[in-house]
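One protein chain omitted, others in place.
Now for subunit A:
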Amino acid sequence: MAPKLPTSWAQLPPAFLLPDAFLPLIAKRGVKNGWSTAVPRSKPNRFNQQTAGLPTLTQSPAAALARKAYTLPLRTGALGIKKGMTAIYDPETGIRTACTVLQLDRLQVVAHKTRDKHGYYAVQVGAGWKHASNVPMALLGHFTGAGVSPKRHVAEFRVKDEKGLLGVGQSIEPDWFIEGQFVDARANCRGMGFEGGMKRWGFSGQGASHGNSKNHRTMGSSGGSQGSGSRVLPGKKMPGRMGGQQVTTQNVKVLKVDKEKGLVILSGCVAGPKGCIVKIQDAVKKPWPVIPEAVGTVKEALKATA
């Protein structure tokens, strides 16, 4: 055991008689205080800078944003309400295309998420309208602070940087999307309820005959016995609640846009029942759409006159 340092007041003259150098040294090394006498490395110093030859951190918020920068859309998306499906005929070729009709309803930007405050850039968008008496006070304050009416649906759209932050209170019309461009549409799919293994996971079911008794659609074995551990492995596919999860349909073409009726016509089908809310944003797997300058200038002109 290390000898005890003299700490008793009785063994030394009073402190006011002693210079600082004679005062007892209190040990600052040890398991309790960490053995290293170096400056803690958590703070950036000249040794852990990029120039020090050390690899840059790949698990920092900044690194995460840099990784995502390639796939994050440059501008915000929109919230639509799925109204149903119909078809469009190309008058020249006569080709029929099944399409989904979405309606945008009083879309406005409610808030921004910024790198400084929240760690990422996103645009919070609200759609529809809700009576103020049905909105909690805190949420109402959120809407009032943004200068918009209370919204029925609120969603966030991540964007790459602050250039993609559309001004708070600005409304998003169907002509935000360009006819012919591609979008990603995401919605909560239709809920199927409690479903068996055949429908939920595509199990083959069991034989109709050969002595099968009242087990035609049940799942077979749920795993091996003693040699395999005599247990059901986590994640085993079994009957249960099916549907209701978010489904993203990538690269959906925008066939038509109708500003007067607030319609966006998408090619093909989109997950979810009629009346469900659908998030659409520029497709990440296609080149970003080229926004004609005219749209922006016309909008500005309209604003100036209004």
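As a working rule, contacts are C-beta pairs under 8 Å (C-beta built on N, C-alpha and C of every residue); 3 or more make two chains touch, one makes a residue touch a chain; residues count from 1.
In the analysis below, contacts and distances are computed from a predicted model.
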For the chain that's not shown, choose its UniProt protein name out of "Mitotic spindle assembly checkpoint protein MAD1", "KOW domain-containing protein", "Presenilin" or "Ribosome production factor 2 homolog".
-> "KOW domain-containing protein"
Contacting the left-out chain: of A:A78, A:V125 or A:V148, that is A:V148
Using the definition of touch stated at the top, determine which of A:V101, A:V154 or A:L266 touches the missing chain.
-> A:V101
For the full complex, which residue in A:G84, A:G191 or A:P273 touches the chain that was left out?
-> A:G84
Touching the hidden chain in the full complex, which residues of subunit A are there? Just list them.
-> 9, 81, 83-84, 86-92, 94, 96, 101, 103-106, 108, 129, 132, 137, 140-141, 143-145, 147-150, 171, 173-174, 258-263, 265
